[in-house]
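Scroll down for the structure; my scribbles are underneath it.
In this view, the complex is presented without one of its protein chains, the others remaining in place.
Order of writing sets the labels: A and B. Residues in every chain begin at 1.
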Amino acid sequence: MMNLKVNNQPYNVDADPRTPLLYVLRDDLKLNAAKFGCGLGQCGACTVLVDGKPVFSCVTPIALLAGKNITTVEGLGTAQEPAPTQRAFIELQAAQCGYCIPGMMMRAQALLQANPHASDAEIRAALEPHLCRCGTHMRILRAVRRAQELMKTAQTGDAR
Amino acid sequence: MSGDTIDIVSRRAVLAGSGALVFSFAVAPHGLAQDAAAPPAAAPAPPPPLPGSLKQAPFLDSWIRIDAGGAITVCTGKAELGQGIKTALLQIAAEQLGADFGALKLVTADTAVTLNEGYTAGSHSLQDSGTAILNAAAQVRQILIGEAARRFGVPAEQLKTQSAAVIAPDGRRFGYGELVSAELIHVAAAPQSPLQAPADYKIMGQPVRRIDIPAKVTGGAAYVQDLRLEGMVHGRTVRPPSYGATLIDVDSAAVGKMPGVLKIVRDGSFLGVIAEREFQAIEAMRALAAGARWQETAQLPDAEKLPALLTSLPARDIKVLDRPGSGAGANTNNGSAKTLSATYTRPYVAHGSIGPSCAVALFQGDGLTVWSHTQGVYPDRDAIAEMLRMPKDKVRLIHAEGAGCYGHNGADDAAADAALLARALPGRPVRLQWTREQEHAWEPYGPAMVVKVSATTDDAGRNIVDWDYALWSNTHSMRPGGAGSLIAAQSLANPFAAPPPRPIPMPEGGGDRNSIPLYKFPAARVINHFLPDMPVRVSALRALGGYMNVFVIESFMDELALAAGADPVEFRLRHLDDPRAKDVISTAAQRFGWTERKPPVPPGRGYGFAFARYKNLAAYCAIACEVEVDHGSGRPRMVRAVAAVDSGQVVNPDGIKNQIEGAILQSMSWTLFESVTNDGRRITSIDWASYPILRFSAVPDSVEVHVINRPGLPFLGSGEAGQGPAAAAIANGIADATGHRFRDLPLTRERIKAAIGV
Partner (left out) sequence: MRAKTLAIVVCLVLALGGGVLAFAAWHPAIAPIAPPAPASFDPALVKRGAALAAVGDCAGCHTGPGGRDLAGGVAIPTPFGTVYSTNITPDSETGIGAWSEAAFQRAMSRGVRRDGALLYPAFPYDHFMLVSNDDDRALYAFLMTRPPVHTVAPGNELRFPLNHRFVVAGWNLLFLRSGPPAAYATHDASFVRGEYLVEGLAHCGACHTPRNAFGAEKASESFAGATIGGWTAYALNGASPAAVPWTAEALYQYLRNGFEPEHGTARGPMADVIADLSGATDNDIRAIASYVAGQMGKAAERKSVLQQGESQAERGRWVAATSADSQAVHHRVGGAVGNRNDEGAAIYASTCAGCHEGPRAMPFGGIDLALSSAVRGPSADNLLNIVLHGVPAAAASRRPIMPGFANALDDNQLGALVRYLRAGFTDEEAWTGIEAAVQAARGAEREVTIGYAARQAGE
């Protein structure tokens, strides 16, 4: 049994400690956002945050994660109350099949939390580990910039 | 799908309501319902064809269902692939029905519920299903108005519809649910429909936000990968290291004792394992793979020698075009008429779906249900039923979305794998997930091709007067292929043989798709050397032959323009009559600033242009781009692209833009980076390291898409219209930047550097 903290909730998971976090999130905790894309750390579709920093959940066994805070897309917001990053992706319609998008969003979230003034070049560089096969890259970049704006607005307390 | 659950509409549930619609799909009606009672007279003239997929399913209630409570369900045999058709089809229905977009529900491909619309492929969704729904909805609305008129005692012309209700001038209203009855719209469609005027459109033509995106960005269940059924277990297959390998033996005793392992399934060379938990299934798969011994026999072609191999394989020649021309003026050959020839090649290219294929299957009683992201639930159902030797009506295939498939990827096979495992463990839903390596190694690729083209310009060197085009290619579709087209079925102890490959006939075409130039050449010949021998597994990849043929035609047009000293855009316009073609070309050129691009050009930069009408039947697309080639490394990069597209009546302009933007970037990745590799026996491009694709560092600075709306004109499929023009525009840009013409895909940095030298 392992204690994991996901989206600020404690969970007791009965899984082999060598199990990659991705399968625990999806199968045990029924969280859909993080996706299986390769299981090799090559595509980014499984990206979640550990203590605010992005990891590939497909190659991160839960054994490493005792006491650490794990954040997934579900922890950002809901369809009824979407977070700035989610709102931005909906507003910009930044998805075709959408399979790669949660990973992109978590990477963007980590970047903007650490560096709210990230430049276009920094955004591109941050997303380099992520693949999108549908070719939605231009919209994803625009959505991240939009998320940046929305996060700044939220911080200054202006009305959304 | 709504919220966190996936609604599976069953026939029983729909029938449960009173006053609700009974639906059925009678195929091939004898004629219109009202003619059924007429006595047979002299052989009647054949009725005019019904628009779109109404040909296959003419009953209106195959498409639009309204229950007594007024809930409206739109049915389509097509599937959401990420191209946004769920939203577009609902826009069409809402507009023509006079209902609110948000109130409609959509049911997509399900063999127990929806009609058979074949494959969601070939950019047919709006052309076929959209057209059917457009007309069916309009006719349903008309019928409901007629019924309301009868009940109101008011002429139909005085009634209007709004929010799924018919409203009389005095304000009386009937909701559609109150008007509908079992027989009312169980009628065959008429060939003509009272469509809303495009000028009055409120929903069609609007960039309505996609209904599936919110769930996808908030962790809602959206994909087949997200299905969780009660008691579900996890399966994995073990595929051989190469095509056609035989399983000699496998040390499975120890694997059977691994934690959580429920079953090891071996049938001939088909090998799979089922476990309670997913990681247990993965570890068991790895252990089985380690303990398996295979007899390998595959022989795969050397990439360097592939073009020579293709042109030497036995071929069935298909004459695609034989336009002999007037004879006069074509071959005067008195000196200044120039003939140019060139050979172009393409390697095998992978779909590379970002989410490896997945399916869930459940054997219960004597029936099997499979949830799959296959593009064709009916053909895949038929193939699986054949493989399992079950009656078709005992097998149900329900489409659930997967990652983008871009054609025939591993989805159909994953469904078959899941079915085999589920049969071994009845009563438990089995979730079968392919690995990344399996998806890369076992998906059917876009076929390698060779094209030889030559053209002659007239004495003035201005116009092309003769065009000769020959292509060599395998089939571009192995579907429908019955059980024999499924890897699992091919590897059983009693295997099913792969069906013989067949060419797709024109005007759609396979390898010869888009091989007929839209340009007006007085004399032209196109021949398809169809190659039945397939050393590598191939099938349909987005645009099929259209990618390579447009790449070739549009590259060669540039070569001819250069030889004629003509501007590439003006050269194309000169050879076209089709006004819509000319419009997209002019729009793209103008929005790009094509005429302003003349010198001074920054060093290392070049400009390219290309155009095609997909299949010469579907959407028109022209692309202008700016390309940069770094001299030191030879690395090419698309800097910016401007596209213009004509899709006929626009349903969702943002959806079209999204698809074209995506096509440009995906095609750029194919064109600059991609080729499947092998070591003579095994596929070696098995993950993203060994088959690299586009990453953000190579993404252009900007991509613009301008959509030309043609109100009232038929829908033109747009999902594949960008692939070919993007490839050629980039190649033309590289040629402009470097002064070298590259004809062998992919246009890699190494090839460019070798040509431009130090």
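To be clear about the criterion, a contact is a pair of C-beta atoms (placed from the backbone, for glycine too) under 8 Å apart; a residue touches a chain by one contact, two chains touch by 3 or more.
These figures come from a predicted structure and were not determined experimentally.
K.L.:
Can you tell me which of B:631, B:710 or B:740 touches the chain that was removed from the display?
P.N.:
B:631
K.L.:
What residues on chain B make contact with the chain left out of this view?
P.N.:
Residues 238-241, 282-283, 285-287, 289-290, 435, 437-438, 441-442, 603, 630-633, 635, 637, 672-673, 677, 679, 682-684, 686-695, 697-698, 748-749, 757-758 of chain B touch the chain that is not shown.
K.L.:
With the missing chain put back, which residues of chain A would touch it? List them for me.
P.N.:
Per the touch rule, chain A residues meeting the hidden chain are 17-18, 39-42, 50-51, 53-56, 59-61, 63-65, 68, 128-129.
Going forward, only the chains that are shown with their structure count from here on.
K.L.:
Centroid of chain A to centroid of chain B, CA atoms only: how many Å?
P.N.:
Distance between chain centres, rounded to whole Å: 29 Å.
K.L.:
Which part of chain A faces chain B closely enough to touch in the complex?
P.N.:
Per the stated touch rule, the residues are 15-16, 18-20, 23, 26-27, 30-33, 35-40, 42-43, 45, 72-74, 77-79, 82, 86, 89-90, 93, 95-102, 105, 124-125, 127-128, 130-139, 141.
K.L.:
What does chain B use to touch chain A in their complex?
P.N.:
It is residues 81-84, 207, 209-210, 212-223, 225-226, 228, 234, 259, 277-280, 352-356, 401-404, 406, 433, 435-436, 654, 658-659, 661-666, 668-669, 687-689, 693-697, 699-700, 702-703 of chain B that touch chain A.
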